[in-house]
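Let me begin by handing over the structure; questions about it come next.
After this line comes subunit A, so read on.
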Amino acid sequence: MLEIKNISKQFGDAFVLKGIDLCCAEGQTLSVLGASGCGKTTLLKSIAGLIPMETGSVLFNGQDLTNVEPEKRGIVYLSQEPSLFPHMSAFDNVAFGLKVRKEDASSIEKKVTEMLQSLGLWEHRTKKPNELSGGQKQRVAFGRALVITPKVVLLDEPFGSLDAGTRSEMQAFYLELAKMYKMTALFITHDLKEALVTGDQFARMEQGQLTLFSSLEAFAEDPTSGVKEEINFWNNLKNDAQ
Partner candidate 1 sequence: MMRKYTPWMLMLFFLAPILLITLLAFSGSWVYPSILPSFDSDRWMEFLGSSSLGIKPFLISTVLAVLVSLLSASIGFFTSYLLTGKARNWLLWLCLIPFCTAPVILAANFQYFFILLHLSASTVGVIIAQLFIGVPYTFLLFSTYWNEEQLTMDTAAKTLGATPFTRLLRVHFPAAKSLFTIAVIQLFLFSWFEYGMTQYIGVGQLKTLTVEVFKYTQEGNTTVAALASLLLILPPFIAILVIRKVRIAHA
Partner candidate 2 sequence: MRQLTTTFLTCCILILWGCGSSSSNEEENTLVDSGPQTWEQTLQQAKGTTVQMMMWQGDPFINAYMEDYVIPTVQNQFGVSIEISSGQGTQIVSTLMSEQQARVAESAVDLVWINGETFFQLRQIDALYGPFTDDLPNSDFINWDSPFISQDFQQPTDGYECPWGNVQYCLIYNSEHVTSPPKTLDELEDWVKQHPGKFTFSSDFTGMTLLKSMLINMAGSKTALDGPFDEAKYNELSSHLWEYLNRIKPYFWREGKTFPSSVAPMHQLFSNGELWFTMSNNDGEVENKVLQGVLPSSSRAYVLEGGTIQNSHYLGVVKKAKHKAGAQVLINFLISPEAQLRKADPAVWGDGTVLELTRLPAQYQEEIKRLNNREFAPTRASIEPFALKEPDPEYMIRLNADFRKYVIEK
């Protein structure tokens, strides 16, 4: 279980994160809905250890990771940009984390092959990032992250730059992967539907504060989540049409 306790972050006088607590059960995805500028990227980077935080701690299954170097945390951060290594093929990109861990060649070969096949990228394995489409690139980025079986995956608007069609395809694909790899994940998005589709648990972030909801129902009930507005919108549309 991932536990975040009381994370605060200040830039100058402004508090970007104001004492955030959250927890996410193992193998589950916590979807966080938040508009841009609410501090979600700062939150994820703090959890990954990429930026220092003033207060708070990060625990995984009781183990305190707060002062562990980002490269040793086993928490992978995925952003909107796939940021693949331009000089490596898709295969080598996926293999990167394993090579860094100095696994032996045959096991790398096996794991990466499996991963690429499950990502449906096997025939593109020799291509360089600039020869791949946006969705393919993001898949490689997922593969690169998941192949090292991280403790936690942090997703920061991962499908933000994709077109609508690819985007819903990728959401479905995410669910599959999450199930297959029993991912523990924080999935941050500003898209309500995406949050609903991908999450097992739900939270909402606003101005540096995070509200955790006990269930989908509670999330839907909350006026700030926008679920109700959405329902009303469709209902009105239906009524107007009639």
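To be clear about the criterion, contacts are C-beta pairs under 8 Å (C-beta built on N, C-alpha and C of every residue); 3 or more make two chains touch, one makes a residue touch a chain; residues count from 1.
On the choice of candidates, all candidates are chains of the complex that A comes from, given by their letters.
This one's a predicted model, so the numbers in the text were calculated from it and none came from an experiment.
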Complex member touching subunit A, one of 1 or 2: 1
Parts of subunit A lying in touch with candidate 1, wherever the complex brings them together: 48, 50, 70-79, 81, 83, 85-88, 96-97, 99-101, 130, 141, 144-145, 148, 154
